[in-house]
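With one protein chain removed, the remaining protein chains of the complex are shown where they sit.
The letters A and B name the chains in turn, as written, and every chain counts its residues from 1.
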Amino acid sequence: MKTGSSLEFSRNAARAQADADLQAALEKLQRDTRTSRPAVTGRLPEFEDLRDRAVAIKNHTLAHLDHYLEQFEANVIDAGGKVHWCSDADGARETILQICRDADARTVGKGKSMVSEEIHLNDHLIENGLDVVETDLGEYILQLREETPSHVVMPAIHLKKEQIADTFREHHTTLDPDRPLDEPKHMTAEARTRLREKFLAADVGITGANMLIAETGSVVVVTNEGNGDLTQTLPRIHIVLATIEKAVPSIEDALSIVRILARSATGQEITCYTTFATGARRAGDLDGPEEFHVVLMDNGRTKLLESGFRDVLRCIRCGACQSACPVYGAVGGHAYGGVYGGPIGAVLTPALDGIDKAWTLPEASSFCGSCEAVCPMRIPLPDLMRRWREIAHREKLNKAATRRGLAIWAWAAKRPKLYRAGARFAVAALRLLGRRKGRFQSLPLAGGWTAMRDLPAPEGGTFVDRWHRERGA
Amino acid sequence: MSDRSDILARVRGATGRTENSGPPPAPAYANHPLIPERARGTPADLAARFIDMATEAGATVDRVGSLAETGIAVARWLRNNDLPDDIVVAPDTSLDAAGWNEAAGLSVRRGAASDGDKVTVNSSVAGIAETGTVMVAGTPGTPYTLNFLPDTHIVVVHADDIVGGYEDAWAKLRPGLETGRDLPRTVTLITGPSRSSDIERIVTVGVHGPLRLHILLVGQANGEE
Partner (left out) sequence: MTETPRVGLFATCLVDLYRPTVGFAAAHLLEKAGCRVDVPAAQVCCGQPAYNAGDRDNAAAIARQTIELFETFDYVVAPSGSCAGMLKLHYPDLLADDPAYAARARALAGRTWELIAFLTDILDWDGVDADWPGDVTYHDACSGLRELGVRDQPRRLLARVSGLKVNELGAPDVCCGFGGTFCIKYPEVSGAMVDRKTDDICDTGASTLLAGDLGCLMNIAGRLTRRGEKIEVRHVAEVLAGIADGPAIGQPDN
């Protein structure tokens, strides 16, 4: 499915709502999440305390981030690795390309990395002659379909198995076209074989990092598939691409966060594989990469650190907010037009792409608060969306008609006597017009409302007037 | 000005720290790890919980009284499950006395795994009761690829090495740990076989790691009947 830009959110949303397959997938996601999350968190009485602990850990780390980044770097170097600092996407892309060139690499295996999506890494490497293969099953499917992830943790959640089967038939042309592909297990067995070849052929393995542990220079990568492990272990070179806010001080801190990550992301107690990788292969090791590189990128994080949006840097990319959001649940991730959709997307995309390119996203929320309720890092997502709305309002990015309507309303609201008089009039008029049916199916200026629902008619008289008439006080 | 100094300068500017700020004071929660109740219990409790949780996560668990019985137990389990009897066993000396010679029919190679190896046997650092997790480390004696390349991954866990929580398992690696260099290149927490639910959220196993995780639990924990 082609994704329109963030500014085209309404149009993207309309397309998403007309897509019956997508709607079925989203409904399933929401249904599953409603049961799986309470089931797994209910089994861990310490879950809420762990959320608080995780918040404290991240806040402490961010407040002293320079120290922890330097400590991390020193330990990576000590363990035989290299750290490359990159301020922006260009720098990161070029740095990674150069590492690949220096290693005479031809094939690159990739573990799942949302940051690599941010910087469009694959395209850059491919344009420069490298063969890049996504190894996460969902990402691999999307790569074949030339689509982008629609969920931070379940990238292909928007697809039906029939669509995936079609994709496999289209691309895995050396196999018997009549082979059965009706069940997920057929497809995963096929992906296993295809991608095993790629794992073995890869010269370079690129992964993201869930966490960067300062005290040891370790990089934490969690997967259910084990593709992160095969990606980092089989090739000669392991490159970790991570943004600076992934740092945590210690192993124990990392473990606290591990306890809430999978529970929030997929409803599992823990992912199948939680790997702490430190440096390149040691003397005597029979396997493992010869070189270990960490590309430590800023790409807008320091700006977030400086700003009133710092809380969003606590995000551990669990996707719980997306799974819980009723708006995401109605339109899916692609409608948001950026790398990240849903509530986290509504806060991050304006930061990464500029508010002028993404002001629609923080607008597209009913502020129901479900995101904040499930966020393991207690990020006040609705507040941050509102903060973006303030900026958009100041920069006059939202619709002029809306601003005008609001200005008129506010002007009256600040003048209670005038407001009362106007209210009396409006209520009386609407009451008169709507008295017979009790509601309006259409009303001038109320198109936004009446497009989807009737507008109830007022009872008649304002409460304040009637109260004072009756009580005389 | 390099990217490194740019980034650090911006970070410091944002947080009000300078190059001379020094290490941060220990946060209030330091030295107070939040260990869940389910990571606590008697050794017998923890052994039972480890088995329960590992099984729930999709692993299978078999028990033997002593290390010497491991080979036969492995052979029997492979036979009962129609699995190949060509196995690769970690070079780790702790597995030398596992009774491989006594296991008739087993063809054993000691070393790292290659693609094409169907069954591997590895030793472990610990079994962690809180989620039925096995901690393995990538070392010369326990090559990392043993955990990921085969279809069937067998891990030997000593009942004495069952601990309550993740921190307890890490404590086994702590002695002598001064910098990251002292750690094995990889330390992995493995819970159940490889799985994915990327296709319509339907769970499938064996993408891309092992389809089966079989735990051989050796010995008895203190206090077990």
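Remarks
In this section, contacts are C-beta pairs under 8 Å (C-beta built on N, C-alpha and C of every residue); 3 or more make two chains touch, one makes a residue touch a chain.
Owing to the predicted nature of the structure, the values given are computational and were not obtained by experimental measurement.
Taking every chain of the complex into account, the omitted one touches A.
Taking the whole complex into account, chain A touches the unshown chain at residues 10, 13-14, 17, 34, 326-327, 330-331, 363-370, 372-373, 386, 388-394, 398, 402, 406-407, 409-410, 412-414, 416-417, 419-420, 423, 426-427, 435-439, 441, 448-449, 451-459, 461-464, 466-468, 471, 473.
The rule is short, and it goes like this: only the chains that are shown with their structure count from here on.
By the touch criterion stated above, chain B contacts chain A in their complex at residues 2-4, 6-8, 10-15, 17, 21-24, 27-29, 33-34, 36-38, 53, 57, 91, 111-112, 115, 131, 133, 138-140, 143-145, 147-149, 166-167, 170, 177, 179-181, 183-202, 204, 206-210. Considering their complex, residues 25, 28-29, 32, 44-46, 49-50, 53, 56-57, 60, 62-67, 69-70, 75-76, 78-80, 85-87, 91, 135-138, 141, 154-157, 159-161, 164, 184-185, 187-189, 191-192, 195-196, 199-200, 216-218, 224-227, 229-230, 233-234, 244, 251-252, 255-256, 258-259, 266, 269-282, 284-288, 296, 298, 302-303, 305-306, 310 of chain A touch chain B.
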